[in-house]
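With one protein chain withheld, the remaining protein chains of the complex are depicted in position.
And then subunit A:
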Amino acid sequence: MELSFTQGRWNYERWGGFDTMSSNNAKPPGVELWAVFDVPKEQVDASWKNLTHTLSGIFCASINFLESSSMYSAPDWSFRQASGSLRYGMLPREAVCTENLTPWLKLLPCRDKAGISSLMDRPSIYTSLYYSQRLHLTSIASDLEGLNSGIALEQTLTVVLHPSSQRTGLTHFSQSYLQPSWSLSSIFGRKVNGRCVLAKSSKVYLQLERGLVSQLKKSENYGADYIASEGYDGEANFELSVNPDRVIKEENSRNGISSSLLYEFSVDKYSNSKPFDLGLTWKFPVIWSCQQAPLHASRFLMGSGNERGAIAILLKSTDLNDSSPVANSDMDGCELRVNIFQVVPWYIRVYYHSLQLFVDDQLKAVGAFVEKIHVMPSKDKISPGMMEMVLKLPCGVKSAALTLDFDKGFLHIDEYPPDANQGFDIPSAAIGFPDFHTSMLFPSNESERKSPMLSKFQESSPVLLYTEVLLVPLTTPDFSMPYNVITITCTVFALYFGSLLNVLRQRVGEKERLLKSKAAAKTSRLSDLLSRLSAKLRGRSQEPMQSPSESSPLINSKLALKVLLMAALAVAWQYYFG
């Protein structure tokens, strides 16, 4: 199971898309929850409901909105390979605040009182460019070392901070890529005062990633070994305030790509009197770029008006395609496989038959480029629309675009959020590249136990990108008018009912009598009123002369009978309810 709370969007162009950090830790904005269940297929939905409610209680978030079947979906193969028992739900509009961080910290053994987590200064975290807290639960079968089977909980907090550049004196370049010097105290305002006593290991790693290392090598013309052994001192480009305990160099170096460096700092040696404050000071300005995913993915809406529109996913090639070799080594049938997984809420009715594919700005037949596609169309108020597909694009593709048409739905006034005119969110789509894997191999050291961070880096996971969240405005009814609408509609119905029954009820001759009485009313008003009053008292047959006179006693007796009946009813009412 994985639950992530994210605020902000991972900037794939600036912060990279190919390494472990971005593939594992770049999460879509809002809340994302997925879980694989080990129960029979019929009970998976019930277990999901329980899970969402429990998590909602623990984390003080509205994860319980994910319990209704219109909010979650069951991807088959594109997201994780666990068909049938995987459930995936996302809340793009969920705001993340300290009430969500506090329960997350409570799950740590020392909370935020000791150890590295004491760095969690709320103001500096929540003013970051990107903030993501993640919980990953895995159940482990008993492994070779004889540990008992159990559940492993992995908590990850990812924060992207921009250290203030006013502290540095380096103003050689006015570009924002200039890396300012920083230290833990300057970022967080605190220092690490020692390790948490319950932790088995407490380590801080500083990673110089591949792009930076290659840039440093180019600029300084130092050999790779020099940097690895002693390159942190003296005439190097940068200076660390604390000496690292170990420098680990990544092993899998491909041609043309440098290997990243890890500096390991162990927090054991520090304590209250001697706090740990890692700082990096740049001596010379360096500009580097992070390694990007093979294709850069973005998503946007097309069309205007509140009736229909189109979703477009655009995949643009980045520099990686041009320079690096690809996983499939044969150049003739070289293909780039792209995995696309998208969930759209039911009120955005996507017409999957209108899928169009543009490769290099030309409309192509969809069947030629799609390897596998699985579509579950949405059902109104029951389930969202889900699309999983695998595209096979040629390796040298410059851009590829997918468009889907949709119609906007119309909701009941209770289903609109309080801020209805802002619009509704379509959750992020997940774009994966199954042919590319991010993993960093480090030299295996049997004497030491591997730190979890290193094991994490060594896990091979496919490159994964998340697109933007789309904001779709929907037509709104007038929220201030429920009573008015109900009464006016019912008035129209009453008008129909009453006038039609009236027309059907009219007897033969009544119309003529009415016309005659109107014609006779051309005389004075008062006499007309008097005659009509007397006609009413004695029955309707007063005016016309042709009407038979023997009907008047009959009508009189009818009238008398009606009066008697009403009187009897009134007496009975008074008697029983008075």
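To be clear about the criterion, contacts are C-beta pairs under 8 Å (C-beta built on N, C-alpha and C of every residue); 3 or more make two chains touch, one makes a residue touch a chain; residues count from 1.
FYI, contacts and distances are computed from a predicted model.
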Omitted chain (choose from "Nicastrin", "MPH6 phase", "Trafficking protein particle complex subunit 8" or "GPI transamidase subunit PIG-U") - UniProt protein name: "GPI transamidase subunit PIG-U"
Touching the absent chain when the full complex is considered, from A:F300, A:F410 or A:W573: A:F410
Across A:A368, A:L501 or A:L526, the one contacting the chain not displayed is A:L501
Per the touch definition above, residue among A:A46, A:L471 or A:V485 touching the missing chain: A:V485
Across the whole complex, the chain not displayed is touched by subunit A residues 304-307, 380-381, 409-414, 475-478, 481-482, 485-486, 488-489, 492-493, 495-497, 499-501, 503-504, 506, 508, 511
